[in-house]
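Let me begin by handing over the structure; questions about it come next.
Shown here: the complex without one of its protein chains, the others still in place.
By letter and in written order, the chains are A, B and C; residue numbering begins at 1 in each of them.
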Amino acid sequence: ADVDTIAIVTPEQGTDFGWNQQGIEGLEAAAKATGTEAIIAQGLGYGNVRPTLRELAEDGAQLIIAHASGYSTEAIEVAKEMGVHMVTGNPSEPPLVANYNLTAEKGAYLAGVLAAKMTRTKVLGIVVSSESPNWNAQSAGFAQGVRATSPEIELRYAIIGPAAYADVAGARRVTESVIASNADIIFGQGNGSSFGMIQAVETVTPPSGEKVWFIDVIGDKTSIDKGHLLSSVIWDMAPVFTQMVEDVRADTFGTNTYALALEDGSQRLLQTGHIPAEIWAELEAVKAQIIAGEITVDLVLEPAATRAMMSTTLAAAE
Amino acid sequence: MSPIFNEPFLAALLTGAIISALPLILAGLGEQMSERAGVMNIGLEGMMMAGALAGFAATLAGLGVWGGLLAGALVGAAVSVIMVLFCVRQGMNQIIVGIAITLGATGVTSLMHNAWYSRTYPRLDAAEKIALPGLSQIPVLGPGLFTHHPATWAGLLVALAFALIYRQTFLGLNLAAAGEKPDALDAAGIDVTRTRSLAVLIAGAMAGLGGAYMAVIGSGIFVPHMTGGAGYIAIVLAMLARDRPFWVVGGALLFGLCLSATTALQVGGIEVPTDFIQMLPFLAVMAVLVLFGRNARLPRALGQPYHRGQR
Amino acid sequence: MTESTEFLSGARPAAPRFGFLGPLVLALLPVLAALVAAGLVLAVLGSDPIEYYGYVVERGLLRWRGLQATVVNMVPLLILGGALIVSFRSGLWNLGIDGQYLLGTLTAGATAPLLAGAFSSIVALPLAMLAGAAAGALWALPPALLRARAGINEVISGLMMSLIAASLTAAAIKLWLKDPASLEPQTLTLPVEDRLPLLAGTDINIGIFIALGLVIAAHVLMMRSATGLRFRILGLNPLAATHAGLGVPKLTLSVLCLSGALGGLAGAVELTGVLGKMQASWHPGYGFAVVPLVFLARMNGWAVIVFVFAFSVLQIGSASAATRLGVPQDFTLVLVGFLLLFLALSEYAGERLRARKV
C-alpha cells in the first residue's frame, strides 16, 4: 500500500526528554527517511483517543503509531473501522495492526553491568513511576546485568505510585530515601517524574558520601545535565518507524514484530563523558556477546516477577 | 530486620515525610483560618499551583529560596483576592468561585510551564539544610527530624504562631466569632468583612507558600499539576482539625508518614499494592468522619455570607 | 448551606417569562467576556487567539467527523449533568460525582463482557448499566448517610469518596478484574459488535439518546414531578420541608443516591457505548468539568445540553488545536475558570440591577 502521511499520538507534550519526545523525534526522522509527511498529536492524556485517531485517519494518515499502552484497544478498533495501519503494544493482526515491542531489556542489562562496575557502595536503586510492562522489562534486564556482574550487590526497588507521572515531589522523596539506604547509582524510569529523581541525585549523597549517578531511560538528557547523568538506555525509534513504513509499502506490515534492537542501535546505552573508557570497552564486549547470543536476557513483563528479581538479589546479598 | 533499614534510610524516610507534609501543613493552616472565619476555600488547590509556579520562577530568577517562598505567598494571596471580592464582599457562592479558581490556576500554570520551561526543564539547586545542633545527633530519629532547610522550621513555627493567635490574641477571638456568629462580632464593633478578608488573604498566602515550598524545597522543579490534590487533602485536614493548628500538623505528618511507609514497604520488598496504600489516608478520613463526625462540627456560619441587619 | 440556594436563585426555576432561552441569554455575556479574557492569556503566551478559536470551531463543530466526535463526547457529560441537576437543585453538593462515575464504569466493565457472553446485548447492556447505576448509588451512600444522620457536610466526604474510588478501581482491576490477555491493567474488553449500536453511517452510538433522555428526565423530574418538587423544597427551604411534612433525612438520602446512580450510569453508558473496557488509570475527572457547566446553565436541563455541547466542541477542537497549534489542552481549564468568574460577576450585576428596580 502507498504511504505518504504518518502520524503519532502521544499522551504528553513531546518535551519530556523521554517517551513522548523520542516517539515524536523518531517519527519525524522516519518521515524524513521515507519521504513521508509527519503529523504529531501530542499531549492527549490517557483518556479516550478515538476522536483524534479518526481525525488523523481522515486527515490522510495511513500509518498511525498509538504511542501509549493504554491506547491499544481503541487504536485497533479505529484501524478496522477506518482501514488505516495502526501500531500498538497489543499483538499484531495483519494487515492493519502491528505490534511494536518497545522494551529495552538488553540495553537495561548493559546499564546494569555498567552500574555494577561503577558502584562503590554496592547498593543500587531502581525507581519507577509505576509498574508498567516497559518499566518492568527494563528493571528486570537491569537486575540481570547487575547480578551477572557482581552477585553481592543489593538492589533497592521503589515505585512512586500509580498516577505518578507528574509527581516530581514524590519522585524526589522516594529517590532520596533510596539514596539514603546507601544506593549510589539510581536507575530511574518515569517520564515527567524522572526530573524529580534527577533533582534528588543532584542534591543528596548516600551516608558514605559518594557521588550519586543517574541512569536514565529512553531519551538523552545530556543537554540539561548538571554532572550526574551517567548514562541512559536510549530508545531510538526512527529505525523501527522507518521499517514500519517500508513494510506497509511492501504489504508485509504486521507480519513481524517491531522491536528495539541492539544490532541497529535502536536500543543502546548512551555514552557520556562520565563513563571511564575501559568500562565502556567492557560494555561493548558484553553487547557483542548479547548480540551473538552468548548472553541471553530474559524478558520479564509482570510486576510480581520483576519484584521477585529484586528480592532474589536481596537474598543473594544476605 | 532487613539490613537496608539502616539509620540513613530511616532518616531519609522521616525527611521525606516531613517534606511532603509541610505543604499540607501550610495550606491546611491557611484553610483552617479561613474556615474559622466562615469562608470555605475550595480554591486552595489552585492557590497552591499558583504559588508553586511563582516560587519556582522567583527562585530560578535568582531571588533565592526565601525569595521564592515570599513570591509564592504573595501570588497565593493575590489569587485569593478573587475570593475576597466575590465571596466575602459580594456574598457569592464559595464552592463555585473556589472551583473556578482551581480550574483557572491549574490551566494558567500549565500553559506557562509549556511556554517557559517545557524545553529546558530548569532545576533548582538543593535548598541547603541546617542540622539543628544536638537534636540532629539523636540516633535514628535525629537526622531525619532535625536536618532541614530553615523554612521547614519556619513552617512549623507558623502553626505555633497560629495557635498563639487563636488562644492569645483578640484577632483569634474575632476570627472565631466571624465564623460562628458574625452578627455578634459586628455588634461588638469589629468589621466582619475586614476580618474575613484578612483570613482569606492569609489562607491564600499560606496555600501559595505551601505550593512554593513544594516546588522550591520539595522538588526543585515545576511541572504542571504537580500539587496533585494536596489542596483538597489540606482542606480535609483543616476540617477535621477544626480550631486546633497542631492537629493540622499532626494529620499532615501522619499523611507524610503514610507516603514514606509506602516507600519503606517497597524497598523492603513487601508486596502491598500501592493503590491500597494510597487509599489509606482517605479511608482514615472517612473513618474519622463516621466515628467522630458529630463532633467534627463546622463553624455555624461557614459558607454563609454576612450582610449587616439582614433578617 | 443556605447560601448555595441563594446563588441558585439565579435559576429562577418557575419564571415563565424566560423559559429555557432566559438562562442562555443571561449566560451569553459572561461567555463572550471569558472568551476575550482567555484569548488575552493566549496572546500573552504567544498564540493567536483568533486562529485558535477558529481552529477549535472548525475541528469540533464544522467538520462532520469532528461533530460526531463532539456528540459522542457529550454522552457521559450529559448524564453527569443530569446527576448534578438533581443534586444541586436540591441544595446538596454531590462533589463525589467523579467517584460514582468511576465505580459505575468499573462495574459495567466487570460485568458487561461477561453478560454479553451469556445473553444477547439487548439484555446484557441494560443489565450492565443497572449494575453501574447501583454501584454509583452505593458509592454515594456513605456521604448521604453522614449528611442525613449526622449533618456532616457532604462536600468533604464526597471528595474523599472520589479519591478513594480512584485508588480502589485501580487496585480492583489489578488484583481481581484484570484481563489476563492484556499487559495493561484493564478489564476484559466488550467486543465492538456487542456495544451500544451506532447510528447508521456514523461514529455516534445510541448512548446519546440515553444521555439526552436522562438529562431531560432529570430536568422534568425536578421541575414537573412531585418527587422533584419535594427535592427542590429541601434545597430551597429545609424548614418548609419539615413544616410540610416531608422527611428531610429521607429526602437527603434519596437525592444523593439518585444523583450517585446517575453518576454510575454515566460511566456504564460510556463503557458500553465507547470505551469497551475500564483501565486502571482511567480517571477523566468529568465531574469537575461538568459542575461549572451545570452552573452556567443555571441547572436547567435544556441549557445543560447547550453548554455541554459547546464544551464538547471546545474539548474536541482543542485536542486538535493542541496537535496543530501547540496550545496545550489545559487551556480549556483557563477558559472554564474565566467563564465561572464572569458568570458570578454577571449574577452579581443582575442582582444589583433588580435591587435597584425594587
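In the analysis below, a contact is a pair of C-beta atoms (placed from the backbone, for glycine too) under 8 Å apart; a residue touches a chain by one contact, two chains touch by 3 or more.
Here, contacts and distances are computed from a predicted model.
Visitor: Under which of the names "Alkylation response protein AidB-like acyl-CoA dehydrogenase", "Xylose import ATP-binding protein XylG", "Arginine N-succinyltransferase" or "ABC transporter" is the non-displayed chain listed in UniProt?
Guide: Of "Alkylation response protein AidB-like acyl-CoA dehydrogenase", "Xylose import ATP-binding protein XylG", "Arginine N-succinyltransferase" or "ABC transporter", the absent chain's UniProt record names it "ABC transporter".
Visitor: Report, in label order, the displayed chains that the undisplayed chain touches.
Guide: B, C
Visitor: Just to verify: which one of B:Leu63, B:Ala78 or B:Leu171 makes contact with the chain not shown?
Guide: B:Leu171
Visitor: Could you tell me which of B:Leu160, B:Ala188 or B:Ala287 touches the chain that is not displayed?
Guide: Of these options, the touching residue for the absent chain is B:Ala188.
Visitor: Just the residue numbers, please: which parts of subunit B touch the chain that's not shown?
Guide: Interface residues of subunit B facing the absent chain: 168-171, 173-174, 176-177, 180-181, 183-191, 299-300, 308-309.
Visitor: List the residues of subunit C that touch the chain left out of this view.
Guide: On the subunit C side, contact with the omitted chain comes from 5, 9, 12-16, 224-227, 229-230, 232-233, 236-237, 239-240, 242-246, 358.
Rule of thumb we're sticking to: only the chains that are shown with their structure count from here on.
Visitor: How far is the middle of subunit B from the middle of subunit C, if each middle is the mean of its Cα atoms, in Å?
Guide: For subunit B versus subunit C, the centre distance works out to 29 Å.
Visitor: When the centre of a chain is set as the mean of its C-alpha atoms, what distance in Å lies between subunit A and subunit B?
Guide: 35
Visitor: I need the residues of subunit B touching at least two other chains; which ones are they?
Guide: Expected reply: 114, 224, 275, 278.
Visitor: So which bits of subunit A are touching at least two other chains?
Guide: 13, 162-163
Visitor: Can you check the complex and tell me which residues of subunit A touch subunit B?
Guide: 13, 15, 17, 154, 156-159, 161-163, 166-174, 176-182, 192, 195-196, 198-199, 202-204, 206-207, 224, 226, 304, 307, 310-311, 314, 317-318
Visitor: Where on subunit C is subunit A touching in the complex?
Guide: It is residues 59, 65-66, 69, 72-73, 166-167, 170, 182-184, 186, 189, 192, 203, 274-277, 279-284, 316, 319-320, 322-323, 328-329 of subunit C that touch subunit A.
Visitor: Contact residues on subunit B for subunit C in the complex?
Guide: Spelled out, the residues of subunit B in touch with subunit C are 40, 42, 82, 86, 90-97, 99-108, 110-112, 114-115, 224, 229, 232, 235-236, 239, 273, 275-276, 278-279, 282-283, 285-286, 289-290, 293-294, 296, 298, 303-305.
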